[in-house]
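Heads up, one of the protein chains got dropped from this complex, but the rest are sitting where they should.
On to chain A.
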Amino acid sequence: MVNFNSIKELIELAKENKTTIGKITMEYEMEHSFDSKEHMLKSMEDNWRVMQESIERGVSNKDKSLSGLTGGDAIKIYAHRDNSYTGKTVMTAAASAVGVSEVNAVMGRIVACPTAGSCGIVPAAIKTAAEKNNNTEEEIVDALFTAAGIGLVIEANASIAGAYGGCQAECGTAAGMAAGAMVQLAGGTPDQVGHAVALAIKNLLGLACDPVAGLVEVPCVKRNGFVAVHSMVAADMALAGVESVIPVDEVIDAMDRIGRSLPRTVKETAEGGLALTKTGKEISKRVFG
């Protein structure tokens, strides 16, 4: 029976079996869900297909959300990518992540990853990596399982819900998942995956969840773009050989502790932070009366 309760255990299992964290995660899921390997692979391929569709729709999206607050920014970022400071790859990733998040806001179809609020980060990161490395679909699906394994550990030892842990739990977790997947897609080692996860999460610790009017739009949509890029930097650092001083599982523990001590006003209640700004309150009034 495959079991793991920490990223360290995942890494050790992958190393012992000379395989990837994704394969270990898949084995775990097979044993626990009584699902067949074929069906699981098919489900993950479906997820990847919907992710790609949401990116495509996202970077050309002109629709506005129900509240009118978001929609139409991804297309601008995408058009700007050749003239940008950060370069085409980074801007394409940012546009893709914002785009997927816009698709979510306009009631389009997305893959929650790990949540709907953070749904743009992992797809954008994986697409960026896959294009650079010419990864096969098989490798991409395996990287998605790796991302899922990372997310499972975080959910078990901290939280992936903004209402419990603030946005570090949603976008922070997505950043860890994305960074780890990107390292694997570049051929990095399981240890490097662990460092990427640690680096990505460490730098989002304490992030508030304070969405304006309680809608998954402001700051969420644009934050997806920032965090996708953030996870790319973490992946690059880890691939360059940078190590996290604090081991990844201790970073996750820190995230849990911070999540518990964050005031409830910044845990998805829309009773603090940006939601309570003058403009935030005006918007709330306009949308809900």
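By definition in this document, a residue touches a chain if its C-beta (ideal position, glycine included) is under 8 Å from a C-beta of that chain, and two chains touch if they have at least 3 such contacts; residues count from 1.
Criterion: contacts and distances are computed from a predicted model.
Candidate names were "L-serine deaminase", "Iron complex transport system ATP-binding protein", "CheR family methyltransferase" or "Cell division protein FtsX", and the UniProt protein name of the unshown chain is "L-serine deaminase". Screening A:Ala74, A:Val103 or A:Val266 for touch with the missing chain picks out A:Val103. Note on the undisplayed chain: of the listed residues A:Val59, A:Ile75, A:Ala94 or A:Val122, the one touching it is A:Val122.
In the full complex, chain A contacts the hidden chain through residues 25-26, 28-29, 32-33, 40, 43-44, 46-47, 50, 65-67, 103-117, 119, 122, 144-145, 147-149, 151-152, 155-156, 160-161, 163, 177, 213-217, 287-288.
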